[in-house]
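Everything below concerns the one structure shown next.
Missing here is one protein chain; the remaining ones are kept as they sit in the complex.
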Amino acid sequence: MNNFKKLISKLWKSTSGRIGLILVALFLLLALGAPLLSPYDPVKQNLILRSSPPSFSHLFGTDLFGRDILSRLIYGARVSIGIGLGSAFLAVILGSAVGLAAGFLRGRTDTVLMRIVDLLLGFPKFFILLLVVGLGSPSIWLTASVLGALSWMEIARVVRGEVILIREMNYVKAATALGLSPMNIALRYVLPNVSGSIIVSATLLIGTMILIEASLSYLGFGVQPPDASWGTIMNQGRIDPLGTWWISVSAGLAIILSLIGFNLLGDSLRDVLDPRTENAQS
Amino acid sequence: MLAYSIRRLITALPTLFFGVSLTFFIIRLAPGDPTDRFLTPSMSPKIKAAITEKFGLNEPLPVQYMTWAKNVVLNFDFGKSFANGREASQVILDALPYTLLLSSLSLLFGVLLGLISGVYSALKAGTRTDRAITSFLLFFYSVPSFWLGLILLGIFSIELGWLPGSQISSIFHERLSFFGKIGDYASHLVLPVLTLGLTTAPVYGRFVRSSMVEVLNSDFIVSARARGLSERKVVFNYGLRNALLPLISILGTSFPALFSGAVIVEVIYSLPGMGRVMVDAALGRDYPVIMAASVVAFIAVIIGNLLADIGYAVADPRVRIGDSS
Partner (left out) sequence: MLDSEKLILRIEELSISYQSSGSGFWGNNKEIVAVNEVSLSVGRGETFAIVGESGSGKTSIAMSILGFVKPAAGTIEFNDLNLFSLDSKQLRETRRLIQPVFQDANSALNPRMTVETILGDGIAISDENEKREKTISLLKSVGLSPDFLKKYPHQLSGGQKQRLCIARALAPEPELIILDEPVSAQDLSIQAHILRLLSEIKKTKNITYLLISHDLNVVRILADRVAVMRSGIIVEESSCEKFFSDPTHPYSQELLENSGLIQRA
């Protein structure tokens, strides 16, 4: 907890860290507090108010079915951010496990695992997503799982590279000399010292995942109604992008602002967690 | 180098084989049925069965796979599209040039824009100009291409009517002179290339800026300056050259992202490229076309990775080619 506070205060020192923190916190808050924060029921149709521009009662206007855009976006945060977090989480677990095993054990395990990583990196990700997510009637869970399962390889590479460096550190040698088991050393000596890079990659990956999910949903392949992600909501504005500009603009801003948030946070985390700067302060 | 490239392509064959085979089974096992497109709920099961048989879908999956693989390998025959009966390979070959044109123009635009803004930003590091460029790059890094495409389409095509917003050519294209035809294509490509280029530029711009800043702070630049070389020479001969090397290596690996970006942009601007074909095929469960498209997509990624490796080896002679680690 103490470490967490220190990290936040370090991030807060730079402008980009501050903006990133605020934006990410804002969107997490919206997603968590959706029922309390949204002014209307996001699925309730109001045919009298179809496609009405922003007004005092509907700040971001209404969509083709008269549903309140703001409420839909707030509930959409649950889907978009949820899929982003969920898929990044899965990718981090898979990528860290593979990267740690490959970098720590080296030898044949490393060769085999990295072959698999190279093989999967050779897959055209978006096309596979289009096929898997597009051919089924994807639930939020399925979308997040497929996204995560196709995105862990970069993290595995980053983690492996770091683990190879950490493995040569004297504290790992000292632990080996103490007769600790390889599993113990990998999990308690190596992994915690790679966590910085993992956190950075994960944060940046959340943004990428939100973007990919939005693209899929926009094309009509993603989450199916009644669930709606920001991409699904934008899809409604595509027929007359300027006539119903408030749909495209507000949904687009939600995506852009959340991505800016996660990207800024990731960049600032990289500056703060960089082992070089971290050692310098001790 | 040629020998290396050939060897790399041969070692990529398992990826191609494995990936394409996996795709075959994924699309067959996913829910949805190609016969849906011809059926209304009132149609009898008998007609459905007849259609299923016509497409060879009643055989066990492994048998279908073997038949498909045999036809592809021996005759380069991907089967006929369920949707319109054309050869699937022809459908893809017709669409591919548009995607290649869109991708390469956008890549050119994106790299140039990224390079110029990245280098300029690095030279002005820490100033207000640097912050402005960095913010600009971050904004477009975070903008979904479909959103940008939609906004540009709305403003420049629908509202202002300056540029066409759909298709690759106008209806009177055939009556135009040679240069008129080129101009016609160009006007149709402005918005798509702008959309794809603006969203890819930040990837390179951010990268170029950080490597350029690093190079400019390195010892040999400091000593070059100390030796009294002109700033111009320091920046271009020493700085830029060293900052450019890493860029080459990420160019190839950005192929897949460019490809998926092109898919979306093509759908928005109704261009007759691979994106349109892939989305339609996926929605209609047009198996032969999906499979032909997936072969092309895998090959594109493999070539991209190969170019990245070659670029890397050319850029940095210290990297030993063939070293797997």
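Letters A and B name the chains as they come in the text, with residue numbers starting at 1 for each one.
Rule of thumb we're sticking to: contacts are C-beta pairs under 8 Å (C-beta built on N, C-alpha and C of every residue); 3 or more make two chains touch, one makes a residue touch a chain.
From a predicted model like this one, the values you see are computed outputs, not experimental measurements.
Looking at A:Tyr189, A:Trp245 or A:Phe262, the residue that reaches the missing chain in the full complex is A:Tyr189.
Listed here are the subunit A residues that touch the chain not shown: 169-171, 173-181, 188-189, 192-193, 278-279, 281-282.
To be clear about the criterion, only the chains that are shown with their structure count from here on.
In whole angstrom, the spacing between the mean C-alpha positions of subunit A and subunit B is 23. Against subunit B, the residues of subunit A that register as touching in their complex are 111, 114, 118-119, 121-128, 130-132, 134-137, 207, 211, 214-215, 218-221, 231, 234, 237-238, 240-242, 245, 248-249, 252, 255-256, 259-260, 263-264. By the touch rule above, subunit B contacts subunit A in their complex via residues 12, 14-15, 18-19, 23, 26-27, 30-32, 138-139, 141-147, 150-151, 153-155, 158-159, 256, 259-260, 263-264, 267-268, 278-279, 282-283, 285, 290, 293-294, 297-298, 300-302, 305, 324.
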